[in-house]
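Left out: one protein chain. Kept in place: all the others.
The letters A, B and C name the chains in turn, as written, and every chain counts its residues from 1.
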Amino acid sequence: MTELEREIGHDEYDPIGTLALIAVYSAILVVMWLFMYFVEFLGNDLTVVGVIG
Amino acid sequence: MRISRAGLLVVIAIMIPILVELRTVLAYFSVSISVMETVLIGALAVGALVLWAVFPSTDTNRPNGE
Amino acid sequence: MNIHTYEKLWLAAAMVLIVGFIATITYGSVGVGVAMIDDSEATLDPNDLGEDERFAEPRVEHVGDNEYEAYVVARQFIFQPNPIEVPAGSTVTFYVTSADVIHSFSIVGTNANTMVIPGEVATMTVEIDEPGEYGILCNEYCGAGHHDMEGLLIVHPEDEFDLEGEE
Partner (left out) sequence: MSAYVDQFPAEARIVRAAFWSSFIALGVGGLLGLVQVLHRTDVVRFMSGADYYTVLTLHGVLLAITFTIFFLVGIFTWAITTSLDRGLENLRFTWLWYGLMSVGTVLAAIPILAGFVGSVDMSASVLFTFYAPMQAHPLFYLGLTIFVVGTWLAGADWFRTWLVWKREHPDERIPLPTFMVLTTMLFWYLSSLGVALSILLFLLPWSLGIWEQVNALLTRTLFWYFGHAVVYFWLMPAYMMWYLMLPKISGGKLFSDPLARVVFVLFLILSTPTGIHHQYLDPGIAEGFKFIVMTNTFFLLLPSLLTAFTVVASMEHGARQRGGTGYFGWLKALPWRDPIFTGMALAGLMFAAAGFSGMINAGMNINYLVHNTFWVVGHFHLTVGTAVALTFMAASYWFIPQVTGKRLWNKSVALWQVLLWFVGMTFMSNAMHRAGLLGVPRRTAEPQYAGFEFEAGLGSVAELDAQIALGGTLLFVSVVLFLANVVMTAVGDRIDDLPDNEYADTLSGADDAPLVLDNLKLWTAIAVVLVILAYTLPLLSIIDRGGVFGPGGGAFPMVAESLRLVVVAAVDAGVIG
């Protein structure tokens, strides 16, 4: 189906590109999570608190 | 072509979510742009990308993106 | 089973992410004091709301210094009472139940949002600081007129508020 330029076996393959991509992804996740939780949610009005008394 | 036509299409498609959210992100830095300005920026960005893509490749022996 | 070092790294990072998420939520609950809708109120028969002293007459009651309780009935396709009126600078507890199907009681643009299930009473306490108006809507499909189901929460300036029936 595809033309291979070279054969890469199990022991000689390090998925460094995947690690780089996924590091970027998790950085985005963390920033977005903090933003959503602390700015959009806790910064919003009328937060439901425990029943008084 | 520096990248294949299919590759170019994919890159343009992936630029769209970035452009759509550009206004929101800029707004948090107190930069407000209108819808028309966003469309304009988008058109410019895509135009630049296409120009870059159709420029003759410097590395002709590697048929990437096929 | 050999797992590549990078994938082990990611596995560890993923666990940190997961624990971090749970820790954030726990902080919201314990540190900030965000309470969940729970099972604190007993069940009741939705057909007999007329017999229930809280819901026979949906209303707002003044129960303490700055504390108010709102007894709200959601039914196809209205909220009672409407509008709900409270003063600014108060703590309001909503008791919401349904006379028919499942609804929601959601104060638009805020975190105050609960499901309303027939037979159950949802309780939700919020602190309201500023005067203003909030829309209330039902966000659970409840029948053909679902999109017409709305209400209003009016927060009056403290000195202009006068609850009906209070001297």
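In this text, contacts are C-beta pairs under 8 Å (C-beta built on N, C-alpha and C of every residue); 3 or more make two chains touch, one makes a residue touch a chain.
Here the structure is a predicted model, which means the values were calculated and not measured.
Taking every chain of the complex into account, the chain not shown here touches A, B, C.
Only one residue in the set C:69, C:85 or C:120 touches the chain that does not appear here, and it is C:120.
Listed by residue number, the positions of subunit B touching the unshown chain are 3-7, 9-10, 13-14, 16-17, 20-21, 23-24, 27, 32, 35, 62, 64-66.
Seen from subunit C, the chain kept out of the figure touches residues 1-4, 6-7, 10-11, 14-15, 17-18, 21-22, 24-25, 28-29, 34-39, 41-48, 76-78, 80, 82, 100-102, 104, 106, 108-123, 133-135, 137-148, 150-152.
Interface with the hidden chain, as seen from subunit A, comprises residues 1-10, 13, 15-18, 20-22, 25, 28-29, 32-33, 36-37, 40-41, 44, 47-48.
Heads up, the rule we're going with is that only the chains that are shown with their structure count from here on.
Between the CA-based centres of subunit A and subunit B the separation comes to 23 Å, rounded to the whole angstrom. With centres taken as mean Cα positions, subunit C sits 44 Å from subunit B.
Averaged C-alpha coordinates give centres for subunit A and subunit C that are 31 Å from one another.
The residues of subunit A never reach two or more other chains; the list is empty. Touching of two or more other chains is recorded for no residue of subunit C. Listing the residues of subunit A that touch subunit C in their complex gives 14-16, 18-19, 22, 26, 29-30, 33, 37, 41-42, 44-53. Subunit C contributes residues 4, 6-7, 9-10, 13-14, 17, 20-21, 24, 28, 32-37, 40, 64, 67, 91, 93, 107, 109-112, 123-128, 134 to its touches with subunit A in the complex.
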